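With one protein chain withheld, the remaining protein chains of the complex are depicted in position.
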Amino acid sequence: MELEPIYVLLADDDDSDRMFFTDAFEEIKIKTVVQTVKDGVELTNYLSVPELIIPHVLFLDLNMPLKGGMECLVEIRQNNRFKDMAIAIYSTSASEEDIEDTFVKGANVYIKKPSDFNQLKKLLTKVISMNWQYHTSWLNKEIFLLNL
Amino acid sequence: MKHQNLFSASFYLKVIFAASLLILVTISAITYRHTQSLTESIGWVMHAYKTNVQVEQLFSMLKDAETGQRGFIITNDTVLLEPYNNARQQVENAFIQLEKQMETKQQDDHLQNLHRLINARFAQMEVTLSVARDQPLRDDLLKSSMVAGKAIMDSIHLQVSKMAALETSYLQDRQAKYEYKASITPLFSLLLLLFALNVFIFSYWKISHDLNTLKHKNQLLILQSDSIAHAEERNNMALRERNHELEQKNKELASFNHVASHDLQEPLRIVQTYISRLTEKEIGLMSAKGKDYFVRIKLAVTRMRNLIDALLLFSRTNRTDSIFEIADLNLLLDNARHDLSHLLEQKKGSIIAAQLPTLNVIPFQIQQLFTNLIGNSIKYSKPEVPLLILINCEKPAPIDFPNTRYDHARNYYKIAVSDNGIGFEQMYAENIFTLFQRLHHDEEYEGTGIGLSICKKIAENHGGLITAEGKPGIGATFFIYLPA
Partner (left out) sequence: MKIFLQYDIQKMCAAILEEQLGQFELNYTVLGTGEVEFLTPPDTQTLKIIQEQLKKYGIRIIETPKNILVEKIKEAIFEMVYKEDDLPASKISTYLSGKLHHSYGYLSNLFSETTYSSIENFIILQRIERAKQLLLTDELTVSEIAWKLNYSSVAHLSTQFKNVTGLTPSAFERIIRKRRLTVSTVRPGP
């Protein structure tokens, strides 16, 4: 069992969604530490702190005011510091083309926000465990792609 | 009327030119003949002159012979007989010459007469000479011989005169004729020339008049076509503006559609999530009535969700930035099959598909098309009967779709998707593709009424069509026409 908890960061502008997210993680058996920010600017600021413990997984909503998810995605992926951080796009439904586009721009996971709480727990579990596998089993993060 | 005029003008022109040519030719012919006549008449003069001279020469030769003979008789010197000796031969040559020149029988007869007479004279001269050589000279014989000789000579002279007179009369005749011709020919030519001149002047006037009319008409035409072009240009601009407006409106509508469906999803999803949370955690605390209400809330929210999802899908098929690619339709069908595999299994359904072509399409949309149709078949399948979906494809054939925006026949692939579901009444065949139109109530079959509209939109995005055939209780068939 991994002693270290898995560090998770969520960027989402909706407070209900943030609440669901943190509640879900509390109910998942995997040990996690969850942080949330409410838009792209806060995210950038959070990530630029030098003493930061870099999250294992960043959940990124696309529709955020001030600075949107796509912009953040491209920026983060250009920064070598976060190359080991998995990015999961956490968004409302989009077309296949848009989803593929996020993958091409560097996202590892795409999650369509579910409308059922249990479903949410399931999805988050899958993402975290998959990511953990990549983390612990010498798998190539570059080809970690997951579409849920 | 003017039209007619111009037309006859060209005919007129042809006539004028033909006439001019004719006149020219005629005048040339006349001139030629005239010249010829002149040459002829000169010839005749020469001929008459020549003949007369030659005849005179003949006479003269004869006289020479006579002179020679006389001289000899007087002197008895044979030297003086030389002309007499030469004369015979000369006369003969001269005759040969003259014979060639005789033109008429009459003149020829005269010549023959002359010949005879001259021969007679020479014969007489011989007689005279022989008498003269006789010693002693018989004067009376000499005298009679010489007198006879003179008589012949007189005849000859007469004959010669006759011949000269005849020749001259011939000449006079011919001259008269020639003069007659010569007198009228110049007149004729002059008249012709005057006529031609008139014609030329008139035609020149006519042509230049017509040319002016033409020029004038041309100018009018140019003005008119200019004004038409201007009108067209104005029209075009108006059209372009209208087009632009429409495009803008369309874009606005599409983006409104998209944003509305998208933004509506958010709060709805959150509501649904809260409902699911409550269902898990709090429903135990509710009264029976409360639970019931809750269940209905859930149903209503789910319906709303489906509607918005469908609307979103519909708005996506309206996107103008979709890219066409060459794609194998069989793969797209497989993907659709895969996505619905779970539902298919539930209905114990199977899909038998023929080989589909590879076409230039928007892959996501065609896949959506298949998904919607198969989903439709699944939803409206007969409850206890295993679902069977047959997919067929016909080779491209030219098809004409009257009353549509496709105004001429093109080659289309015809893909038929048929099922053994509950079917529908054929009279609703067009209805079912209308947005939000449904044939069933929500209690019987849940649905949004958008699925088939999306199929129609997709078919139209590809320049094709979709139609349906239904037999209640037997099944339904959808025909997808895609351009080859």
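Miscellaneous remarks
The chains carry the letters A and B, assigned in the order they are written, with residues numbered from 1 in each.
By definition in this document, a residue touches a chain if its C-beta (ideal position, glycine included) is under 8 Å from a C-beta of that chain, and two chains touch if they have at least 3 such contacts.
Values in this document were obtained by computation on a predicted structure and should not be read as measured data.
For subunit B, the residues touching the chain absent from view are 331, 335, 338. Touching the omitted chain from subunit A are residues 1, 30, 48, 50, 74, 77-82, 100, 103-106, 110, 125, 128-130, 132-133, 136-140, 143, 145-148.
Simple rule for what comes next: only the chains that are shown with their structure count from here on.
Taking each chain's centre as the mean of its C-alpha atoms, subunit A lies 75 Å from subunit B.
By the touch criterion given at the top, residues 14, 16-17, 20, 63, 92-93, 95-97, 113-120 of subunit A touch subunit B in their complex.
In the complex of the two chains, the subunit B residues touching subunit A come out as 262, 265-266, 268-270, 272-274, 276-277, 280, 305, 309, 312, 316, 322, 364.
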